[in-house]
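Missing here: one protein chain of the complex. Every other protein chain is in place.
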Amino acid sequence: MNTLGHLFKITSFGESHGKAIGIIVDGCPSLMEIDAQFIQSKVDKRRPGQSNLTTSREEQDEIEIISGVFEGKSTGAPIAILIKNKDSKPEDYDHLKDVYRPSHADFTYQQKYGIRDHLGGGRSSARVTAGWVAAGAIAQLFLNHYQIDIKAYVKQVYNIALTIPYSDLNLDNIESNSIRCPHPETAQLMEQEIVKAKLEGDSLGGIIACVVKNCPIGIGEPVFDKLNAKIAHAILSINAVKGIQFGEGFGSVNFKGSEINDGFITHNGKVQTITNNSGGIQGGISNGQPIYFETAFKPTASIRKPQQTIDKSGRSIVLETSGRHDPCVLPRAVPIIEAMTALAIADLILLQKTNTL
Amino acid sequence: MNTLGHLFKITSFGESHGKAIGIIVDGCPSLMEIDAQFIQSKVDKRRPGQSNLTTSREEQDEIEIISGVFEGKSTGAPIAILIKNKDSKPEDYDHLKDVYRPSHADFTYQQKYGIRDHLGGGRSSARVTAGWVAAGAIAQLFLNHYQIDIKAYVKQVYNIALTIPYSDLNLDNIESNSIRCPHPETAQLMEQEIVKAKLEGDSLGGIIACVVKNCPIGIGEPVFDKLNAKIAHAILSINAVKGIQFGEGFGSVNFKGSEINDGFITHNGKVQTITNNSGGIQGGISNGQPIYFETAFKPTASIRKPQQTIDKSGRSIVLETSGRHDPCVLPRAVPIIEAMTALAIADLILLQKTNTL
Amino acid sequence: MNTLGHLFKITSFGESHGKAIGIIVDGCPSLMEIDAQFIQSKVDKRRPGQSNLTTSREEQDEIEIISGVFEGKSTGAPIAILIKNKDSKPEDYDHLKDVYRPSHADFTYQQKYGIRDHLGGGRSSARVTAGWVAAGAIAQLFLNHYQIDIKAYVKQVYNIALTIPYSDLNLDNIESNSIRCPHPETAQLMEQEIVKAKLEGDSLGGIIACVVKNCPIGIGEPVFDKLNAKIAHAILSINAVKGIQFGEGFGSVNFKGSEINDGFITHNGKVQTITNNSGGIQGGISNGQPIYFETAFKPTASIRKPQQTIDKSGRSIVLETSGRHDPCVLPRAVPIIEAMTALAIADLILLQKTNTL
Partner (left out) sequence: MNTLGHLFKITSFGESHGKAIGIIVDGCPSLMEIDAQFIQSKVDKRRPGQSNLTTSREEQDEIEIISGVFEGKSTGAPIAILIKNKDSKPEDYDHLKDVYRPSHADFTYQQKYGIRDHLGGGRSSARVTAGWVAAGAIAQLFLNHYQIDIKAYVKQVYNIALTIPYSDLNLDNIESNSIRCPHPETAQLMEQEIVKAKLEGDSLGGIIACVVKNCPIGIGEPVFDKLNAKIAHAILSINAVKGIQFGEGFGSVNFKGSEINDGFITHNGKVQTITNNSGGIQGGISNGQPIYFETAFKPTASIRKPQQTIDKSGRSIVLETSGRHDPCVLPRAVPIIEAMTALAIADLILLQKTNTL
């Protein structure tokens, strides 16, 4: 339903054009410094209107901490965060009231609940992920106590792919461009494709890679709460995600066991794997190597090009919209990937505290 | 931890070479006919020793229903199923007691818990999935009341791929060969590769496709329990899985929104999508089209070829094993994929019962 | 932690003197009319300042529905409700910053978390129950679809007890007096005792009875989510509650089995019990008879009389407070009891929907 996590738990609420969207973080350990500016900075990375590549909807997405923080520190009580909806234009959506937009959730929500808030997608809008990013920032503040570093970046947009492996990239370059691709030349090619799609009234998908460094060994529960299963669950909660793969992922199919197994060595007294084809996870548990996974996003469903579909009464219509949409969500999805990853890992770190005496 | 599901819940227990492995199914509606032979037939599909392609471990995997069934029917009480371990040879594993096998869970379990049952992988063994298959069979008995049909098949083994889309295949052919590939010619090529790998003492991975027909519209919770997120969580619990993709998945990256969006039409008074690139799921909710997803399995970690690794004390060793392993787990993984899918859908169907008055 | 319920779930947040307190209701079925005035009317019953018997803190406790309601109806999305704190006087609490008030949660919170918001008790304040009452009102709106009627009343204040059994009382009289006792003469005696205690700077406890009529047969899960166990869990979440008993409760000890067993009869074609010593629950499941239970509240911990205690450094002090406290919380606790009962039953009714095909 609307709660994720077993110990570091978030509860999401709100609709795209309601009064506000928000998040409750329950289970955050006490006595942590809750740096509101840090949280805001993460939310800002997801905010619309950061560049000409994103929707022109104007939202400041100002976070307001309602509870759980006293004199700058977490108290152990639930931290509620509110983000008011300001640039809401309900009248913009009158023509969509009875339309089932292609590859959107209009039809499925209507069938599921018998009612739907159609304003900007209502509950199904990616706008609600702003709250998740705020919660993920709090999770990251917790992970900072373990020096865990989570970095996501855009690896592919449409047919422009960055083929250099994560270990050979300078991840400090991610924020050097509006695409959030650590390879500036590739970023430029991606940007060109996005601008082109925008002009065409079309949209593009792509792949986001995520690297987690310094995750302690032993995180992830065997069997049903494997680290990869928990990350997958969190990541597949994000709108437009169509796939996830860990380590070599689908590519591992092209190797034999003898080629892809990660043997162990001792290096400077520390156990490591020789290769990291597993992506840092073995038997569902972190092994101390960088955790690596990739997420596939389909092209944004909202496009300006005319499309064939039906309305609520079943009549065929041609849909032409002029809404404020992103031609490619990937740059704004980078902080969401990081947030969901942080939340999954924070939850499992707390769980691991309970596995030994 | 060891329970999966919110309403149709399973709790798994047992180790590879302990007294038994087993499963508790809690939340199964009452008054269902519990056909023990059907459950056994599903477990048999996962059983070792079905063909020369699988491990020679001899396990009858006989299910024993302990509770929850009265005069052939479910009573609403938890259904406990026990599968005794019979062909257990603990002495076979003495040489592995202190070894960290490459790409196995030996190292991570040891680090996580400070102790591990090393016999045949203990708790981390894929043997425990026999219980999941039994539970999945009960879920399927429940789904039969909705005429929901779940069929998984081997789509790729190593570099032998079946490229015909699911909609053009005769899925009744899946069981016509020991590979469980619905295209007999491709199955034969796959078998040849597996035999070759077996002779080499090596192993192969591959891709399993899964098709769910007749899933009612409206199944899947928005936000954090999306149908795809729940399926992914369940599927990534299976050993050796490295990725999952829905509909066009990672391939959707190569299309533009206008090319891949699934517009709606009305056909014989029923709402359908023109294409099914979404794989039957929109906004995390089933839309009535076939649900389609693919799962990537890495090559089995257990191989006979010598491998470089270390022992518990950190010393480098060359590992040579002659255990009873599968050169390719995919044929035996087909019923596991079906089981986990059935469990995820059964859980969400029960949940959907509570979404309306 | 801060979430209660399995399907009809509430998540509570907020502190007594923070920006707001609030509640998220997740799992409320769609298409229900959400009558905001009804919710407000329930919250008003818990509000301070209703009579001279309650604290003089001035809070309008105005509810603000943030999400989950569209055109007056529930959409299936989480319903967030905010209640702003207005008459907050942080400075009133400066002298309590380092004091461990007797029978309050100051000491235990400080030890548990290493930090505490001392303003009006912070998270431990009964003020947070205003959100629970709002959520309970939504649960009641759901229960209205089953004609379920929940009525709580004050049965005892200090040594003034109403001895007439619930079945012989006119429960429509509950709101006829500020005590919420359905027997006006007894109410008057209770009021006199409360006024006396107020003048003395002391406080009184008592017993609240609760009667649930028209609960369908079959509600409550056997074993660990028995109807009585779920109600007890919910009720013991309320501040100052020290005990709960169902049906004849502790009094049943004074009878023999033959005297207290509830035999069955058929009356007008309906199965009933001859007596209702079980309080409407057998084997943890509702049997169609009125559900009856009683809750014991200790006297309010906050009193004006000087008390011996210590401060944070361990030094003995005499505490004299002049805060705005209730000499007896029972009248204001009546709507809280009703709310928690409604939430427990709503949750189990949704669960029962999943127990049969």
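To keep things simple, chains are lettered A, B and C as they appear, and every chain counts its residues starting from 1.
The definition used in the following text is that a residue touches a chain if its C-beta (ideal position, glycine included) is under 8 Å from a C-beta of that chain, and two chains touch if they have at least 3 such contacts.
Here the structure is a predicted model, which is why all the values come from computation and not from measurement.
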Residue among C:8, C:70, C:93 or C:113 touching the omitted chain: C:113
Contact partner of the left-out chain, one of C:70, C:153 or C:297: C:297
Touching residues on subunit B - with respect to the absent chain: 1-3, 9, 11-15, 18-22, 24, 26-27, 30-31, 64, 66-68, 70, 73-80, 82, 112-117, 122-123
Missing-partner contacts on subunit A, residue numbers: 6-7, 27, 29-32, 76-77, 142, 145, 222, 350-351, 353-357
Residue numbers in subunit C that touch the chain omitted from display: 1-4, 12, 100, 102-105, 107-109, 111-114, 123-124, 128, 156, 158-159, 197, 200, 202-207, 217-218, 220-226, 228-230, 232-234, 236-237, 239, 241-250, 252-258, 260-266, 269, 271, 273-274, 277-279, 282-287, 296-303, 305, 307-310, 314-316, 351-352, 355-356
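The rule is simple: only the chains that are shown with their structure count from here on.
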Distance-maximising chain from subunit C - centres being C-alpha averages: B
Chain centre separation (subunit B, subunit C; CA means) in Å: 46
Sites on subunit C at which at least two other chains make contact: 27, 30-31, 76-77
